[in-house]
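There's a structure below that I have some questions on.
The complex appears here without one of its protein chains, the remainder shown in place.
== subunit A ==
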Amino acid sequence: MCQVGENYGEPATEESQPAPRPGLDKTPVLDCKEGLPVVVIRAGDAFCSRDCFKAFYTHKFRAMLGKNRLIFPGEKVLLAWSGGPSSSSMVWQVLEGLSQDSAKRLRFVPGVIFVDEGAACGQSPEDRAKTLAEVKLILQTVGFPWYLVALEEVFGLPPAVLRCSAQEPAGTAGAYKAAVDSFLQQQHTPGTEGAEDSPSLAQQQGQLCQPPPQGPMGLQSPTGPPAAAQTEALSRLFHSVKTLTAKEELLQTLRTHLILHVARAHGYSKVMTGESCTRLAIKLMTNLALGRGAFLAWDTGFSDERHGDVVVVRPMRDHTLKEVAFYNHLFAVPSVFTPAIDTKAPEKASIHRLMEAFLLRLQTQFPSTVSTVYRTSEKLAKAPRDSHDTAHSEPRCLLCLCTLDVDGADSATAFGAQTSSHLSQMQPHTALAEAGMHPVPCCPPEVGSAQGCCRGPCERGDPRVCVLEWLCYGCRVNMKDLPSLDSLPPYILAEAQLRRQRAWVLQEVQEYLIADSDGEAETA
């Protein structure tokens, strides 16, 4: 496996024998005869010298992109960069991939987004400013268009973020081939073969180095720190969450919505996240424990099409964190350390931490643990998107945007019973509606269509019920740790209300439709 990259120079003449560990008889690196062994990659059966580790690492990244054929040439791809090791490594891989010779060059058009989560993690304004300065410095070095977004901006998001676009994500094998061909043709039409290559490269790079058209800040807000009121609201929201588990989930949800919004606003059709194999194995186990088993394939797979028009891709999913850390150290990949929400938290503070500690400890004794869990995630298959109007036919969770896995009439499980009793206690109307009994509207339908009093079963009741009924099982459980849903960003509440209103109208219409067809059946 040290032969993965074909051209890493002439083999050196002198053989530098490493002192092999007891039990390490087969050392593939010796075939490579180059440099000193540096890292044991997996289960003690392989270790690589510096150069061939680099070739191996880069090959893995490109193979992951190549074999999945999801990223089309010329496509705009947003790299979600947190400053951490894996996503930094990802950005660097893309940077290197774009500067390689023409045959191997990556052909998509990248942009980078950094979400400043300082307010949620309780960082002081000074620390945040310091982090941002570091971040900007690195972003300028990278030279891709970049978007620096504060998490506070979730308070300005439109409810439309939560709607799944009906647009089918482009991407069948045939379409990919056609796209590559047309891209190559486009490239080859101007100029002659030999001379054409370098100007086009320069042109492309020039284009990449341009600042984004709307300046560095991604959203509508002008440059500068977010409004103090929003920072306040955000930290209040996070302070009110009772458990670290729910905090982490909430943070992840809000971050995803924000990235999604920026991607849509700037025409990016793919988002790359830097989740490593180790991280994904931990995520798989964590999500199982969180009751998100139904969505494992989306949450941990290579591509995640749940948003419709914007596909999340995880190109680092073959790299273990150990490889990433070594690569970043050996090749001086810059990264920014920002304290996360769980920094210095004890091991049992959240399900996430507990799972991490559990898997990593197991990994030290059984070195195949992470890869076994990860391979399992690879085998999970997604239910196909059935029709074009998925967005309309299937309700989606307000927070994770997955298809709702909660059956309204689910009384077979303890949870189903619990939620339905909870809902009916809080809101008699909902229970009635769920049971198929139509409640008497408080005003005639003509009057109460859009703005009238029928709009507000929510307003009269608890917004909690209104939001909860649009959540999947896992998100419902998490929201139990949030005493008041009022502090959620307005777009979530607005969308919940809108959906309830729509469901209301739909039900009304359906009643007439059924009556109609019954009548027809009778006459026929």
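Here is the rule we go by: a contact is a pair of C-beta atoms (placed from the backbone, for glycine too) under 8 Å apart; a residue touches a chain by one contact, two chains touch by 3 or more; residues count from 1.
The working rule: contacts and distances are computed from a predicted model.
**Q** Name the omitted chain as UniProt records it, choosing among "NADH dehydrogenase [ubiquinone] 1 alpha subcomplex subunit 6", "Trafficking protein particle complex subunit", "Ubiquitin-related modifier 1" or "AP complex subunit sigma".
**A** For the chain not displayed, UniProt's protein name is "Ubiquitin-related modifier 1".
**Q** Quick one: say which of A:R105, A:K177, A:H239 or A:H329 touches the chain that got left out.
**A** Missing-chain contact among the listed residues: A:H329.
**Q** Out of A:E75, A:D318 or A:E356, which touches the unshown chain?
**A** Touches the omitted chain: A:E356.
**Q** Thinking of the whole complex, not just what is shown, which of A:S124, A:Q185 or A:T364 touches the missing chain?
**A** Only one of A:S124, A:Q185 or A:T364 touches the chain omitted from view, namely A:T364.
**Q** Determine which one of A:G74, A:P159 or A:P339 touches the chain that has been left out.
**A** From the options A:G74, A:P159 or A:P339, the contact with the absent chain belongs to A:P339.
**Q** Just checking the interface: what residues of subunit A touch the absent partner chain?
**A** Answer for subunit A: residues 18-19, 21, 36-40, 44, 47, 85, 278-279, 282, 321-322, 324-326, 329-330, 337, 339-347, 352-353, 356-357, 360-361, 363-364 touch the chain left out.
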